[in-house]
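Note that one protein chain is taken out, while the other chains of the complex remain in position.
Going in written order, the chains are labelled A and B, and every chain counts its residues from 1.
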Amino acid sequence: MTDLSDATGRQILFGGDYNPEQWPEEVWADDVRLMQEAGVNSVTLGVFSWAKLEPRPGARDFGWLDRLMDLLHAHSIGVVLATPTASPPPWMGHRHPETLPRDEHGQTVWYGSRQQFCPSSPVYRAYATALTEDLAARYGGHPALRVWHINNEYCTHCWCDGTADHFRRWLTAKYATLDALNEAWGTAFWSQRYDDWSEIIPPRRAQYMKNPGQVLDFKRFTSDALLECYEAERDIVARHTPQIPVTTNFMPFWTGQDAWKWSEREDVVSVDSYPDPADAWGGQYNAMIGDMTRSQARGPWMLMEQAAGPVNWRGVNHPKPRGLNRLWSLQSVARGADAICYFQWRQSRQGAEKFHSGMLSHAGEQGRTYQEIKQLGAELTTLSEAATGTTTPAEIAILHDWESWWADQQDGRISSEVDYPEVVRAWHRALWEAGRTTDFAHPAHDLSAYTMVVIPHLYLLTDTSIDNLLSYVRGGGTLVCGFHTGTADEDDRIRAGGMDARLRELFGITTLQEWWPLDAGTTVDCDGFRATLWSEELTASAEAETVASYKGGELDGLPAVLRNGRAWYVSTLPEPDALRDLLARVADGAGAAPVLPGAPAAVEAVRRGDLLFLLHHGRDTVTVPVPGRHHDLLTGTTVDGSLDLGRFGVAVLREVGP
Amino acid sequence: MTDLSDATGRQILFGGDYNPEQWPEEVWADDVRLMQEAGVNSVTLGVFSWAKLEPRPGARDFGWLDRLMDLLHAHSIGVVLATPTASPPPWMGHRHPETLPRDEHGQTVWYGSRQQFCPSSPVYRAYATALTEDLAARYGGHPALRVWHINNEYCTHCWCDGTADHFRRWLTAKYATLDALNEAWGTAFWSQRYDDWSEIIPPRRAQYMKNPGQVLDFKRFTSDALLECYEAERDIVARHTPQIPVTTNFMPFWTGQDAWKWSEREDVVSVDSYPDPADAWGGQYNAMIGDMTRSQARGPWMLMEQAAGPVNWRGVNHPKPRGLNRLWSLQSVARGADAICYFQWRQSRQGAEKFHSGMLSHAGEQGRTYQEIKQLGAELTTLSEAATGTTTPAEIAILHDWESWWADQQDGRISSEVDYPEVVRAWHRALWEAGRTTDFAHPAHDLSAYTMVVIPHLYLLTDTSIDNLLSYVRGGGTLVCGFHTGTADEDDRIRAGGMDARLRELFGITTLQEWWPLDAGTTVDCDGFRATLWSEELTASAEAETVASYKGGELDGLPAVLRNGRAWYVSTLPEPDALRDLLARVADGAGAAPVLPGAPAAVEAVRRGDLLFLLHHGRDTVTVPVPGRHHDLLTGTTVDGSLDLGRFGVAVLREVGP
Partner (left out) sequence: MTDLSDATGRQILFGGDYNPEQWPEEVWADDVRLMQEAGVNSVTLGVFSWAKLEPRPGARDFGWLDRLMDLLHAHSIGVVLATPTASPPPWMGHRHPETLPRDEHGQTVWYGSRQQFCPSSPVYRAYATALTEDLAARYGGHPALRVWHINNEYCTHCWCDGTADHFRRWLTAKYATLDALNEAWGTAFWSQRYDDWSEIIPPRRAQYMKNPGQVLDFKRFTSDALLECYEAERDIVARHTPQIPVTTNFMPFWTGQDAWKWSEREDVVSVDSYPDPADAWGGQYNAMIGDMTRSQARGPWMLMEQAAGPVNWRGVNHPKPRGLNRLWSLQSVARGADAICYFQWRQSRQGAEKFHSGMLSHAGEQGRTYQEIKQLGAELTTLSEAATGTTTPAEIAILHDWESWWADQQDGRISSEVDYPEVVRAWHRALWEAGRTTDFAHPAHDLSAYTMVVIPHLYLLTDTSIDNLLSYVRGGGTLVCGFHTGTADEDDRIRAGGMDARLRELFGITTLQEWWPLDAGTTVDCDGFRATLWSEELTASAEAETVASYKGGELDGLPAVLRNGRAWYVSTLPEPDALRDLLARVADGAGAAPVLPGAPAAVEAVRRGDLLFLLHHGRDTVTVPVPGRHHDLLTGTTVDGSLDLGRFGVAVLREVGP
């Protein structure tokens, strides 16, 4: 077993993707000089180098990479070495068109961009593993090597005939018999019964709504097919270098991979986090991604990619205002990151991402971006000893599950206004604003360590997960559950009554009459607050306490928020302040206090190990009361009872006694 | 000849689609018990049972259906038996890919949903008729059989090469010579002249706007190709059971079938009506669908599908508030329905429509939905004797024509803001609000029985239709005609002057200078009202009276509404209140009085036979003056001069003398 500490050596990794193949070699010397000045100690090589490493089938050109590995090592810069398998060279698509994906409309997805591979293609897999084998053999012993980075942002999908074969094999393994498959998919509906395995195809373009079970299984299958690609390469590098940790970088909160499942197959969990600088709640988003990744990692994690300035894939791409890159980077450290890395080191001059920022932007060495990077590099060095390897504690867990997401967000659902990640984000934001640090967990995970657990919205819950929730509450836990939860079983079969009977009993619901989704832009009044998106027509049991009722409209007087002992049910989405106040009130009752009571609204407080991070997300100077005496690691000063934080200011405090 | 009365036996049919193949057989006993408690006397079986009846090519599995037919008959529940040909099993698409439709982009439409058949496919037709033959042979003599239901919501389209062959045969039959086709399609434009029949294809994806004649004929052809499929199956069942009426259920006001033509080939006209519960004018929509279907049926009709609660194919799917299902169901009876049925009996647990409500919803027997169904079932029983077989009289006809719709709503038209069904709906709403019951009619139908005829907007009018309109007015009829009418002939050829000369003369228009469409969200002022969507630059003849002029803008002072004796021309779309007042004024003048003068605004009054239905579409209690003495069939009370109706209240009155 190996983990991120094998790569860090108690030094926060700082650096980014490095693509020197885009530049003449004379630039490389300039690169390492500027890296050293900025405190860069880690770069990621080779992410998109397949065509350079294997310019034609079976050829190998390692010379340039040899020189780079040596150059970096000579300057004490470690290497995260990638397998370049995310973007096959043009020769592959040209010579082996069956490696190119087909979309659900049957259209070929061509080369000329990236990720144009069918994950089920044996030809693709053979080329990918052969090159991985040679890379591992050649560089496994190189002293610069710190981490293996497999592929990049696995996200391709394919509906081709080869994928159909693979899907059938996966289904055969899962169901064993066609009867079981027909039962699980409910193919009695609309005459969809399969009589022979050979009839089964991916859910391709159709006249109307598709079979939900087929769609759900195809999402599971695609995540698994990509995972097979990952594991094939991981097994190769792990065989060569059992001591070097392996990762693949997730896209944040992305639908295509079940990251709970994937993260168990990684030594290091890494993620790419790109909050929008123009989003007033970008800091909360970054906190959420950090919390989710830390929970998957069950310890320190790696921020594999972020942007030092603007990205280039939004409609309007806003730069980062002065100080924001530092604030969000230190926030990631606070929430458990032991590696702060970027896409990419030097901004590209050509290619589709030439407007994506780099640590060294088009403005160059004198540019604001690089100057801010230098400052950050120095501060990370200051924090490394104290921060690395330590834990960010959380008393509250937010439950999240990819399978529920996949089952929920299909055609033919109750409301297309419900955007699952946005609902999760609303609940995370409420707790973030309420000053509580949160973990994420799967509904079948052991929850007993948490004071409180919240479910923003889990449409699908397995019997196992329901058992788990019931025993959590029986064991003394406090559970707050959002709308439309526990409706479907693992085959996306609606449970009798529209919600699992044991859950209804838990929350004190006798009958769930109807779901009343709200139109976009409309609200529903409740006692003391307004809510959006959803409401429900419920009948409560005698034991249940109606915490808040609907007011007006068809649901007038019916319960909006129910409580049955330690189990709370929130049948709508309260507006942000109301959800914050509600969850704060439940947390207070459960004994889950804010990290720093009395902190100003814009100041986020997070503990990591024995450090207290104070992160100011506003531009106006505020005074933060901090009981006791502390040492500020960044300024070297002593803080006695309170401190001032300016625009995007950060303090990292350690208690020093009275 | 057979008709709906052969199925009803003076008992309003009440029930819905029944899909017991989705449930274990032990549920069936529960089903029939709950049906009987709710007064259900008719269920539709087999709509999507192809894969169960014919699990592999040529196989037959009728045992389960035998048991169901017997079970239902044993409980005195009649069966509307469907041919299951709307959704071929996966084996058909797998073994015979040429049965799968191709869209206009050449993309295959795969199985995994429903309706994935090319209507021109001989293979599809052979399998469909073979199964229909066996169904008819087996169940033609079963005592439970009441109605044959062919296919379901015919709506597939195909642009494949086989369709091209079929289209060419249809065109050859229509035009005989290529010269005639070239002339009709105007292929001199843009070098589109066909030199050989083999060159002709469906209107597939092109660089720019397509040939309007080709598009129009392809819509006619597609409706006819589907009609051939229908007639092939109808002929089979009619041969086996000449005494059992045959229907196929229309989608309401749907573009793909010329329902005037289709309804002539049915013994029973049936429709699926799904007004949006969140639409403030949903009741008017339901009235319009009822009026249209009654007019196609020329007598009692069948509401084949409606929803007891929410559907699941809108963006946001709203449930039905308490009482609304009853209100709209009784409204359908008032407007001529002798069958009130639902999709579906028991809400599905699986499949794409698991969130579409059923009469027995997820909430089950104690749920509000089923309880309301039970009440309705009892009331329909009360009304059956008095209502079935009787007529809903109307003095006013609204003209509507699919061919005009098809010609009108093409690329390259004057304004894409003009949505034909919405214009028709606006005129129906005006008359509905004005308290008049309306029929629908085709412009070539005999109109002499009507006091007044309105044309919301008929872009295409054949010479025959124009003759018909002229003789209607000559015969004493009052005609009110909306904008942009009579522009094209049956080949979509613009008539000289932009509007047929005889129609211009009828309305007193000397020159139609220009059509002035209005941008979305803008209005035009007229004397006394505002209008939307459209305006016209007209010169009026000396005989014509300018009822209202445009005010301001480029059309200032020009006629907006013209009258020439009994012929009125409305060159714009007045806002709802103005159109209501205008049509009420014309109707008053023509002698077409409201059904119940003085009824409150929210109360719809409709006569059927000797019954007067009062339907309250509001939530606040209102008092309805009803001259004379009446018996209320629903409450059994006597109404003397007036009655109160509460939320969604309904009264069904029969005069009892002073």
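One rule holds in what follows: a contact is a pair of C-beta atoms (placed from the backbone, for glycine too) under 8 Å apart; a residue touches a chain by one contact, two chains touch by 3 or more.
The structure displayed is predicted, hence computed values, not measured ones.
Here one chain is not drawn; of B:71, B:201 or B:386, the residue touching it is B:201.
Here one chain is not drawn; of A:183, A:353 or A:655, the residue touching it is A:353. Here one chain is not drawn; of B:432, B:516 or B:529, the residue touching it is B:516. In the complete complex, the residue from A:11, A:99, A:116 or A:532 that touches the missing chain is A:116. Note that of A:89, A:256, A:300 or A:412, the residue touching the chain absent from this view is A:89.
Screening B:411, B:463, B:527 or B:620 for touch with the missing chain picks out B:411. Residues of subunit A in touch with the missing chain: 19, 21-22, 48-52, 55-56, 84, 87-91, 94, 101, 107-116, 156, 278, 309-310, 312-313, 315-319, 321-322, 347-355, 361-364, 366-369. Subunit B residues in contact with the hidden partner, per the touch definition given at the top, are 105-107, 185-196, 198-201, 203-214, 411-417, 491-494, 496-498, 511-520, 537, 554.
One rule holds for everything that comes next: only the chains that are shown with their structure count from here on.
Rounded to whole angstrom units, the spacing between the C-alpha centres of subunit A and subunit B is 49.
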